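Every protein chain of the complex appears in place save one, which is left out.
Naming follows writing order (A, B and C), and every chain is counted from residue 1.
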Amino acid sequence: MFNLVPLVIAFPVAGVLLNLAFGTRIREPITGIIASVISGLAFAVSVLLLLALISQPEGAIVSLGEWIQVGGLSISWSFRVDTLSVAMMLVVTGVGTLIHIYSIGYMHGDARFTRFFVYLNLFLAAMLLLVSADNFLLLFVGWEGVGLCSYLLIGFWFDKPGGEGWRNSSAARKAFLANRVGDAGLLLAMFAMFWVFGSLNFADVLGQAEETLAVGAPLATLISLLLLLGVTGKSAQIPLFVWLPDAMAGPTPASALIHAATMVTAGVYLIARTGVLFALSPVAQGMVVLVGTCTALLAASIAVGQNDIKRVLAYSTISQLGFMVAAVGMGAYTAGLFHLVTHAFFKALLFMAAGSVIHGVAHGFGHAGRGEAFDPQDMRVMGGLRSKMPVTFWTYIAGALALAGLPPLAGFFSKDEILLVAFEHYPLAYVALTAAAFLTAFYIARQMLMVFFGKGRTQAAAHAVESGRYMLIPLIILAGLSVIGGALNLPGVHTLGGWLEHTTHEAEAGAFNAGVAGVSTALALLGFGLAYMLYGRRPVGERDPLEGALFNALRNKWWVDELYDRIVVRPYNCLSRLAAGFDRTVIDGAGLRLARLMIWLGETARITQTGQLNWNVAGIVGGLLIVLIIVVLGRGA
Amino acid sequence: MTPLHVAATGALVLLGIGLYGLLALRNLIKVIIALQIMVKGVVLALVAAGSISGQINLGQSLAVTLIVADTIVAVVGLALAVQVRRRFGSLDVQELSTLRG
Amino acid sequence: MNPAVPVSLIIVPLAASPLPYLIGRLPRRIFLTPRWIALAALAVVWVVFALMMRDYVAPVTLQFEAVAFQVDGLSLLLAALALALGTLAVIYSGPYMAGQTGEEKYYALLLVLTGAMIGLACAADLFNLWVWFEAMVICTYLLVAFYRQRPTSLEAGVKYLVQSAVGSVLVVLGIALVLAQTGTLDLAAIRQATGDATLMPVAGALFLIGFGVKLAIVPLHTWLPDAYAESPSGISAVLSGVVTKAGLVALLRVAAALAGITLSWGVLLMAFGTLNILVGNLLALRQTQIKRLLAYSSMSQIGYMLLGLGIGIYTGESSGIQGGLFHALNHGLMKGLAFFAVGAVLYALGRLSGGEHTLGIGDLRGTARRYPLIGLALTLALLSLGGVPPLAGFMSKWQIFAAGVGTGTGWIDALVIFAALNSVLSLAYYLPVINMLFQDSSSTAGQTARCLPVAIVLPVVLLAVAMLVVGLWPGALMWLTQPATSALMAAFGGL
Partner (left out) sequence: MLQVSLLIAAVFCAIQAIRTPRLLVAAIWLAGVSALVAVLLYLLGAHEVAVIELSVGAGLVTVLFVFAISLAGEETTRLPAIIPRPLAIGLVAASILLLAWMLAPTDSPPAAADESSFTVVVWQERSADTLAQIVLIFAGVLGVLGILAEERPVEKPGVEAVQPGDAPADKLPEQVGFEVESSLEREHA
C-alpha cells in the first residue's frame, strides 16, 4: 500500500503533460476538469495511504532507486510515508482539489485558461514532492518548484493593460527574490548538514543529530538558524514577509492555494520535520518563537488598516503563519500542525469567498455602466452584499468566525492549543499572541461589516450577482470543514496528537484550560463588538472611523517598507546592508546595495578588458610572472 | 661558457626581446616579427635540450616541427594583417580595440 | 582492443577533411554538398567510436615507434564531447552558413578540428600533444575570423592568434626544459623520472600559462569574449563547448606527468578556479550583448571545473575530480545549447555574416512568444548555467561543492561557500535575459521573423533533452566520467 506514494506525485505530473500536449486542441472547461480529476486522484491515493497508516502507523520509506551517487554523497529517489507527510498530503490534495474545481468557474473566459491549470498541477506536484521527500535535496527540489510556480502564478496577468501588468510582474519578481534569499539559507543549512552528518537523508541527519551534537552546540544553532532563514522566506515571516501582500496580484484561486493554504505552510512543515535539530538549540527555538510571535502581532495590526479585501486576508495569513511558527518553535508540533490544517480550511475559504465577492462586484460594475477608475478589490466600494450574494455571505461568516476563534469552530480549538502552550511556557508570547487574536477578531469583523452589511456604496455593489456553482460548491464544502474541523483534535481526545506522535517528538501537551479559552473567546467577542460600534452602526463614509496617527501607521504597514529604506541608507557597514537587503528598492530590482556594489565591481572589472592587444599580452606575461613567483616561493618553503 | 650555455642564454634573451616587442609594438606586422623572434629563441632551447639529454637528433626533429608550425602561424597572422589593413586602413593595434569591456 | 580502432578514430576525420574542400571547389551542379560529405565522415567516426566504446575495458597504450598514444577514460570523454558538438555544429551550420564564401573550407576545418581534438585526447607523448594542440588552434584561427569582411571579426581573430601563439611558444619552452631534464618525452616515462626540483616546477609554470591561454584562466582570458562573440554561432558552441576542454585535458595530462615532482597543482587549480569564477561573473554582470555575456559566463564555468579538479587533486579523492569532469561535460552541453539557441535567434533576425556581436539582450524581447521551443531551450540552458536545481549544471556544481565540503578543511570550505555565493550572483545576469525572453511585446524578432529550419532546431532540441535527462538522472553520464576519473586518479596516482 505504501508503494503507492510515487503516484501522488505522478498524477499531477501526468496532468501537466496531458494538458500541455492536448491543451490547445480541447475546449475550455475540459482542461480544468482534467486537472481537477487528476488532483482528486492524488487525494484518493492520499486517503489510501492514510488507511494503510492506520494499521501500521510507523510508516515506511519508499525508494525508487539511486539518483546521485558520488563520493560520500548518496541521494536516492525515496519518499517518506509517515503520519506527518500523509497529513500534509491530505491537506494539499484535498484543499487543492476544491480550489481546482473553484478555478474552473473563476478563470472562465480567461485567455490562458489551460495554462493556469498546468501551473496549478505543476504546483501540486512540487508541493507533494516537498512534503513526501525523504531527503533534504529532494525536499529542496520541491521547495524551489513551488517557488517557481508561485512566481509564475503571481505574474500570471503580466499583460494587463495600464501599468497593472507591470505591477503584477514586479510583484512576482519581489516574491522570487525574497524567496531566493530564504532559499540561500536553506541551501547553506543543507551544506552544513552534509558537512556535519555526511548525508542528507532524513533518517541519517535526524537520527544522528542527538548523538552527534550536544544540546546548545553552536553547529546545531547555526543549522537551525539557517533553516529559520529559509522558513522566513517561504512562510513570509519577519523579516522577509514583504512579498506576500504583493503576491495578491495573482489570480485569487492561486492566492488561496499557494499563498494561504499550502505553500506558505511549507516552512511550518520544515520546522516540524527537523524538530530534532531545533530541540538541540534553545537559542534557535527562542528565535523561532520570537519571529513567529512578532510576525503574528505586527501583521494582525497591519491588517486592521487595509482597505483591499485581499490584502487584509494576506496580512491575516502572515499573522496566522506567525501563530503556527511560534507554536512549532515552542515544540508544540501538534498544535502548530492542527492550526495549519484548520487554517488551510478557513483561509482557503475566505480567499475563495473574497474571490467570489470580487467576481460579483466586477460583474456588477459591468452592469452599472463604466464610471471612472474602479478597483473591484477595494472594500470601500462594497457594502450590503449580504442579500446579493447569500451563499458567499454565509460561507464567509463561517470562515470569519473560525478565523476569529469563536467556539466551537475549527479555529477556536487550534488557536486555543497554541495559546495554551504559550501560557504555560512563554508568558510574554502568550500576551502578544492573545493581543494578536483580539486584533484578528477586530479586522475580520471590520471586513465583514464593510463588505456585506450596510448599503451598497456604489452602483457596482448594488448590482453585484452571486457566482456560479463551480465556485459555490467548494465554498460550501470548505465552510463545513471550517465549522467541524476542530473535531480533528478535540481537547481530551487528541486524535491528531495521537496520530502525529508516531513522527514528531512532542513537547508535553497541557490539559484544556478554561481560563485561557475564556479569555481568548471574550477578547474575540470584544473585537467583534468594537468593530460593530465603529463600522456597523453608521454608514462608512470616505473617512475611516479610526482615522488618526495610529491608523495611519497601520495603513502604511507600520512603514516597514520605508523602515527598510532607512536602515539600508545608513552605511553602517556591509553586514547591516546584507541583513537588510530586502528593502523595497532591492526587491523591486532597482537598488540592492549589494547589487550596486556588484555592479560597480562589474564595471570596474570591465575596465581591465581594454581590448588592447598589448595589454592582453601583458596579462599573459603578468600571469607568467605570478606563477613563477609562486614557484620560487614554493621552492623556498 | 660552453656552447650549451650560450644557446640557453640566447634562448632566454631572444624570448625576452620578443615578449618586449609584443608589449611595446603597435604595428601588427611588427607584432608578428616579435613573435618570430620568440620562436627563434625556443628553437635554440629545443636543440640545446636535445643536446643536453644526448639526443640531438630528437631535438632537431622537434625543432623542425616547431619551425613549420610557427611559420604557418606567421603566415596566417600575415594574412590577417593584410585583411586588417584592407578593412581598418591601418595596421595599428590601437585601432583594433573596438571590442572592449 | 584492435589497434586499428583508435587509429581510425583519429585518421578518419583527418583523411576525410580534404573531401568537403575539394567537392566545394568543383563547379556547382553537384549533388553532394561539402556539408553532407562532412556529415558522412562524422557518421563513420561515430561508428568507430561506438565500436571502441563496446570494446573498451581498460586503458590501452599504442606505440608508434617513439611516439605513444593512449586511449583511456579522459580520451574517451574528450572524444565524445568533440564528436557530439562537432556533429551538431555541422548539422546546424547548414542553413546558418548557407551562401557564405568559403563554406567548403569551413566544413573541412571543422572536420580537421574534430580529428585534431581526438588526436590530442589520445596523445601520450608530450611533444605530440603539443603538435595536436597547435593543429587544433590553427584550425580555429580561420573559424574565428571567418567573417573576414567584418573589422570586428578580424580584430577578434588577431587577438586570438597572437595570444594563442604566445601561449604555444611558452609550452614549447616548457617541453625543452622537460626534455633537458628527463631526456624523454613520453608522459608515463616523465612521471617515472625523478628530476631536479628546480627545472620541473618552472616547466610546470610554463605549461600552466601556455595551456592556460586556451583555458582562459585569468589574466590570460582577454581573447575569449571577442573570439566567442565574433565567430559564427556554431563555432562559438564548439569553441566554448570543446576547445576549452581540450586545453583542460592537455593541461591535466602534463600536470599529471609532472605531478610527483613539481608544484602542488591542486592548490594552483583551486586558486585560479576561484579567481576565474569571480572575474567571469563580474565581467558578465554588465554585458549588453548576449554572446559576450555567454562568453564571460564560460570563464566562470571553467572556474568551477578547475575548482572541482583542484579539490580532487589536492585531496586525492575521486569525487572532486569526477565533479569537475562532469561539469566539463555539462558545460559542453549547456553552453553549446545556449550558443545554438542564440544563433537561432540571429538566424531569425537575419543578422548573420558578422552581425553576431550586434545581438543585444533587448533584441531577445518576446522571443519565447514567437519561438517557444528556442525560448524554452535557452531558458533551460541559462538556468542550468546558473545552477538552478534540478538541471544538469546544478548536479555537477553540487558534486564539486560536496567534494569540497567533504574535505573538512576550513579554507576549502571557504572557497566552496564563495563559489556557491557566486553561483547565486550569476543568476543576476541570467535572469534578466530570461525575463526578456518572456516579455510580452516583441522586438524586431517578432516582426522580421522567418521560420526556423529543422537543421537549426534539431541540435537545440537534442541538447536540451540531453541536458534535462542529465539533470534528472546524473548517472546518465557516469559511463564517461567514471573511466575518466579513474584515468586521472591513476595518472595523479602518487598523491
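Rule of thumb we're sticking to: a contact is a pair of C-beta atoms (placed from the backbone, for glycine too) under 8 Å apart; a residue touches a chain by one contact, two chains touch by 3 or more.
Keep in mind that this is a model prediction, so the values were computed, not measured.
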- Shown chains that the omitted chain touches within the full complex: A, B, C
- In the full complex, which of C:35, C:148 or C:191 touches the chain missing from this view? C:148
- For chain B, which residues reach the chain that was dropped from this view? 1-10, 12-21, 23-27, 29-30, 32-34, 36-37, 40, 43-44, 47-48, 50-52, 54-65, 67-69, 71-76, 78-92, 94-95, 98
- Item | Absent chain, residues of chain C that touch it | 14, 17-18, 21, 64-67, 69, 98-102, 105-106, 108-109, 112, 115-116, 119, 125, 127-128, 131-132, 134-135, 138-139, 141-142, 145-146, 148-152, 157, 177, 180, 196, 198-199, 201-202, 288-289, 350-355, 357-360, 362-363
- Query: Since one chain has been left out of the picture, which residues of chain A touch it in the full complex?
  - Reply: 612, 614-615, 618, 621-622, 624-625, 628-629, 631-632, 635
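We adopt the following convention: only the chains that are shown with their structure count from here on.
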- Message: Suppose each chain is reduced to the average of its Cα coordinates; what separation in Å results between chain B and chain C?
- Response: 27
- Intercentroid distance (Cα basis), chain C paired with chain A, Å: 43
- List the centre-to-centre spacing of chain A and chain B in whole Å, with centres computed as mean CA coordinates. 65
- Task: Scan chain C for residues touching two or more other chains and write them down.
- Result: 155, 158-159, 162, 166, 225-226, 286
- List, in ascending order, every residue of chain A touching at least 2 other chains. 606, 609-611, 613, 617
- Message: Under the stated contact criterion, what part of chain B meets chain A in this complex?
- Response: 19, 22-26, 31, 93-94, 96-101
- Enumerate the contact residues on chain A facing chain B in the complex. 606-607, 609-614, 617-618, 621
- Could you please specify the touching residues of chain C with respect to chain A in the complex? 155, 158-159, 162-163, 166-167, 170, 197-198, 201-202, 204-206, 208-209, 212-213, 217-223, 225-226, 263-264, 268, 279, 282-286, 317-320, 322-323, 388-390, 395, 398-399, 401-403, 405-406, 408, 413, 416-417, 420, 424-425, 427-428, 440, 473-475
